[in-house]
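As you look at this complex, bear in mind that one protein chain is not there, while each of the others sits in place.
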Amino acid sequence: MADEIDHGSEEFADARQEMDQLVYDSLKSKEMKPNAMFARLSDLAKSAKMSRTAVTWARKNSLWPLQFGLACCAIELMDFGSSRIDAERKGYLLFRGTPRQCDVMVVAGWVTKSMVPEIKRLYEQMTEPRYVIAFGECATCGGPWWQSYNIVKGIDEVLHVDVYVAGCPPKPENLFAALMKLQKKVGGSIED
Amino acid sequence: MKIDRGQLTNQVSRLKAAGFDYLVKITAVDYVDHLEVLYFVRDIAASKDEILEVTVAPSDAWVPTIMDFHLSADWYERELAEMFGITVKGRATARLFLEKWDGADPPLRKSFVWDAQYRTRDVKK
Partner (left out) sequence: MSVTRINVGPIHPSTHGVIRLVVDVDGDTIVNVEPHAGFLHRGVEKLAETRMYMQIPPYTEKLDYVAPMSYDEAYVAAVEAAMGIEVNEKAKYVRTVLLELQRIASHLLGLGTLCNDIGQMFTVFMWTFKDRDIVLDLLQEATGSRMFYVNMRLGGMHAELPPDFAEHAYNTMNYIEKRVSQYETYVEKNTAFMERMRGIGVLSSEDAKALGVAGPVLRASGVNYDARKHSPYYMYDKFHFNPKVMLTGDNFARYKVRMLEMKESVRIVKAALKAMPEGSCLGMPVKLRSPNPVNRTVSVSRELPRGECMMYLVADPQKPYRLSIRSPNMVNLAAIGHIAKGARFADLFGILGTLDIIMGCVDR
């Protein structure tokens, strides 16, 4: 699926070609010195161009989520991680309990006023770069509880959201598409 | 069965002795000129339900606690106190759902009217 990996503009093209060639050579098991690939990578990494691409490529293909299900959309989130729509094949693995090791927070479910300080604290504990996906209508705009007295109308009144997913609840395939869009955003091909 | 507030504890203990030992729900309805507090008890072995209705005036809104007879009354009475503003005499009721409530009236009263507020448009990062 090489056409989906979008490394950005033209100036990285030759660096990308070198990287691809390296991987291709190692797969074809041509004669290479044992640490040749790593030595080559570290040479390339010394030049600033390569490191930015490599780091961005690594980051977007291993977005680790925070296990943060609030309500009904959490059930679809659990379904998203299970075997039919497997989230882990896109690098979205290891739902962690601690926010210090996570990149993405998927806010799944409605947010009440009692919950806002907790969410803010978790968001502040995540290390940069961090992303937020507002999953479902309740996190996007308050959802069916639009007129409730205890609901925050959308998590973007509290945090900065990167991707919104509509649906009540969105099917796990929708979350998969949102994840791929977030990957494109991390890669830099969609502007904020 | 409509009873008086003063007879509530007697009736509950009488029913419990007669076999109605499972409390299903304590709830209340706000008819604007009076509040009606309902106690649903059940006799599981004989498969019978009984509803006790206590009428309370809004200005004098209190009921005695029935926690001595049914342990499950704990959270129901807390919810009653929080949502309707009905004091439960005989125990301390801590807030159950809304720990930081800043509205004037308890939520489930008819006098509590809120308008749907539109969301703020500035996004905080």
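All chains are identified by letter, namely A and B, in their written order; residue positions are counted from 1 within each chain.
As a working rule, a residue touches a chain if its C-beta (ideal position, glycine included) is under 8 Å from a C-beta of that chain, and two chains touch if they have at least 3 such contacts.
None of these values were measured; they are calculated from a predicted model.
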Problem - Missing-partner contacts on chain A, residue numbers - result: 67-72, 74-76, 78-79, 82-84, 97, 109-110, 112, 114-115, 118, 122, 144-145, 147-151, 168-169, 171
Handout entry: chain B, residues in touch with the chain not shown (by the definition above)
Key = 21-25, 27, 29-30, 38, 40, 44, 47, 51, 70-72, 74-75, 83, 95-99, 107-108, 112
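The working rule: only the chains that are shown with their structure count from here on.
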Handout entry: Interchain centroid distance [CA atoms averaged], chain A/chain B, Å
Key = 46
Practice task
Report the residues of chain B in contact with chain A in the complex, numbered from low to high.
Solution key: 98-100, 103, 107, 114, 116-120, 123-125
Fill in the blank from the handout: The residues of chain A that touch chain B in their complex are 113-114, 141-142, 146-147, 149-150, 153-154, 156-161
